[in-house]
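A selection of the complex's chains, in situ.
Letters are used for the chains, namely A, B and C, taken in the order the chains are written, and counting of residues starts over at 1 for each.
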Amino acid sequence: MISIYVHQSGDTKCADTIDPAWLNPKSGVTLWVDLAAPTPEEGRVLTDVFHFHPLAVEDALTEIHHPKIETYDGYLYLILHGIDFREEEHWFATRDVDFFLGPNYLVTVHDGDSRSIAAVKSVCDKHDRILGEGPAGLMHRIVDSMVDNYRPEIESLEKHMNELEDEAILGRKSDLVRDILALKRDLASLRRVLIPQRDAVGRLARREFAAISDELTYRFRDVYDHLVRLSDEATLLQDRVTGILEAHLSTISNRLNMVMKVLTVMSTIFLPLTVLTGMWGMNVPLPAFPGGEAMQFWWVAGCMAAITAIMLGFFRRNGWL
Amino acid sequence: MISIYVHQSGDTKCADTIDPAWLNPKSGVTLWVDLAAPTPEEGRVLTDVFHFHPLAVEDALTEIHHPKIETYDGYLYLILHGIDFREEEHWFATRDVDFFLGPNYLVTVHDGDSRSIAAVKSVCDKHDRILGEGPAGLMHRIVDSMVDNYRPEIESLEKHMNELEDEAILGRKSDLVRDILALKRDLASLRRVLIPQRDAVGRLARREFAAISDELTYRFRDVYDHLVRLSDEATLLQDRVTGILEAHLSTISNRLNMVMKVLTVMSTIFLPLTVLTGMWGMNVPLPAFPGGEAMQFWWVAGCMAAITAIMLGFFRRNGWL
Amino acid sequence: MISIYVHQSGDTKCADTIDPAWLNPKSGVTLWVDLAAPTPEEGRVLTDVFHFHPLAVEDALTEIHHPKIETYDGYLYLILHGIDFREEEHWFATRDVDFFLGPNYLVTVHDGDSRSIAAVKSVCDKHDRILGEGPAGLMHRIVDSMVDNYRPEIESLEKHMNELEDEAILGRKSDLVRDILALKRDLASLRRVLIPQRDAVGRLARREFAAISDELTYRFRDVYDHLVRLSDEATLLQDRVTGILEAHLSTISNRLNMVMKVLTVMSTIFLPLTVLTGMWGMNVPLPAFPGGEAMQFWWVAGCMAAITAIMLGFFRRNGWL
């Protein structure tokens, strides 16, 4: 679907087709063309009307690319990623949005599902002045909104990590490793998107491009700061996952220790008792005990109690019980 | 709460409102405005009187930001963090203080709880000459005091780490991993604040900004040195935490070894004895022993003693006892 | 085998020998010479006709080299690697292709087995215009095709890794470590080829060489992007292998825990029972039980059942069963 916003003389209206005269920077027109999941015919607008470079158009229309920023003659080409975390599945997707930023136009291409662009559109519908800020200002609005959407997703991941950490220390789930590996992989993917995104926005914030005015530089610096913090947090989370795996291994070892202590305590007490009962069971005349045959049982029971008490005392002194 | 210090002709007094004429660098006035936990009305001073950039004002008034330094037209904007370690909970918070440094004024914004600013204020109340050093000198005083406050907190962390290390080697606490993970997380957060803080102050110390005189450069170099050492120490502590976790795992393994040795020694001694008593308990005529039936028991007891002695000897030779 | 393509006045034909006049940039000729597994005589063309530097010729003809790009007087020398993954053996080979790029000629040298060159040749046979794009355009076509061939191989590796990960978590194969180490080694080799390859193509994309026109710079930037993504993915896969090894170790530990629990449960239940039967087997008059001799067996059986029940209850409460 293609949406065309034209801003002229302080007034914003929607159009159905693009008048090539609008592309003239001197026309006084600000143009925003949004291609949401464009059909091949709609996509042809990029080459036929705007004459963008075929490779950039191919990137925009087909493949998923890493965030990057590239300069072409007369326009910037920028790929950024929005995020979509499905909390119930502990899984997130990144969706790329492509920007072509010309002197008086902005073209955005995405697969039809961008919350940020929808939000900016609904503002444009209401306020004429938004497009009046020029195409770079419009792009900043969209990028800012996309980056803001990362925050709740990162917090979701963090909450999930807290749960995993608790599980790792309690040691109840034996297949925790599968979850930890999945989370590790997710965080690696997240950083792989965030870091080039941060660097691309950083270039917008460093006055590298003439299309970005001083005022917009300050604004992109703000977005850049957000991205720096997000990628710092992703790095911290990644370090924590390693810690969780170690905690998991240490918990397993601790539990093994406990199991082995129970086994050792039981064996140490009952093996001698078995020998004791075995001795009185021998078909061999034993030496006489004081107190005669009637007391014999009590002597045996006494021996057993003594052995048990000695063993328990030994274990308690060693802190095993 | 808003506090206004005005220094003019060698004299410092408090004022209730800001006279816009003071902001003229040629007015001969040095101005310090401190906003402690400002209400929205008080915060409006930043935009209405000083005309700071809206994004900087937003950063200062609302969100917690990473330490950074930014230049705007006519003023520097700096975010630094003070530290607040709660020893009994082994947990620390960082509190950001925002500085706007103009040619003849300093504006500080914080959430009302800064020990360093309180200390500098109390000095200002007593000595007129403090503000006479100019706004950058005043800022150095506050920053220096903030950085000095890190030292005891780092030492607290180190003491806590020594305790954890001892616990890890003794191996008495089985949930030590939880403490270690928490400490690791704390240190990661600490470095995450200290390193950008160090870099921001480093820029002040490198004559990058005209507002910082040569003499102040030397002073900020001193603060920078402190921050270098602090972040070095945080890195060393982080390395040590890894070592503690490894020590913990090694201690668990050692204890398991000890438990298993006890089990093995007991089983190795008592299992043969059980077989021995079992043999004499069989309903089978055994070969005759020398010495007749009366000596039979002593033969059996002798066998048992011999087996036990042999086993103990074997274990002693292998260093298990 | 040597193949010679000559493009002149919009027409491409194959030739058997090289006319030295063609090498004159002003001749209006575009020349592509492909040496597939050249015999020593065919190789002599490089020195005798093109007068390439002896060291570059030696590199091209004999040894396997790392990807690199080098400038010589009047021509570029480039080594890139194609990939050949044998899925059934989980093993891959890289095959180097050498390019000499002059003002109006391209010379490619390979060991005779390059899918990419074969593909480009078959296009040249059909379309005259391909060589009309000039030697650098031709080189881009070959390089692009080589890099495209990496994608399915990386996906193959990823599929194999998924299998290994499942195996590691299930823990059925005890010699999984051998597979993991082999995969780790493969990925290290892959990165060792991909990263210098990425850097070499990156230099082509950065307008460093006059032979690369602006338009070709855009195209090589596209190839460069592919290589960036491929090496990112190789890094991610390498990180995952480490995770798989950790999962494997954790699974082994988990299984040991389970084995030990079984042993401990069995011992803890049956050792006391053995002592019990041993007691009634002693040749010692036991205290009388209520119910007379006929009930004695049921008393014993009751004791045994009680002990077993208590033990099972204890284990269930501790979550061992």
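By our rule, contacts are C-beta pairs under 8 Å (C-beta built on N, C-alpha and C of every residue); 3 or more make two chains touch, one makes a residue touch a chain.
Only a predicted model underlies this, so the values are computations on that prediction, with no experimental measurement involved.
Because every chain is the same sequence, the assembly can be counted simply: 3 are drawn, and the full complex in the file has 5 copies.
The working rule: only the chains that are shown with their structure count from here on.
Put simply, the C-alpha centre of chain B and that of chain C have 41 angstrom between them.
Between the Cα centres of chain A and chain B there is a gap of 25 Å.
Shared interface positions of chain C, i.e. residues touching 2 or more other chains, are given as 281.
Residues 165, 169, 218-219, 221-222, 225, 228-229, 232, 236, 239-240, 243-244, 246-247, 249-251, 253-254, 256-258, 260-261, 263-264, 267-268, 271-272, 274-275, 278-279, 281-287, 319-320 of chain C touch chain A in their complex.
Of all residues in chain B, only 53, 55-56, 59, 65-66, 68, 70, 72, 172, 174-175, 177-178, 181, 184-185, 188-189, 192, 245, 248-249, 252-253, 255-256, 259-260, 262-263, 266-267, 270-271, 273-274, 276-278, 280-283, 293-294, 296-297, 300 touch chain A in the complex they form.
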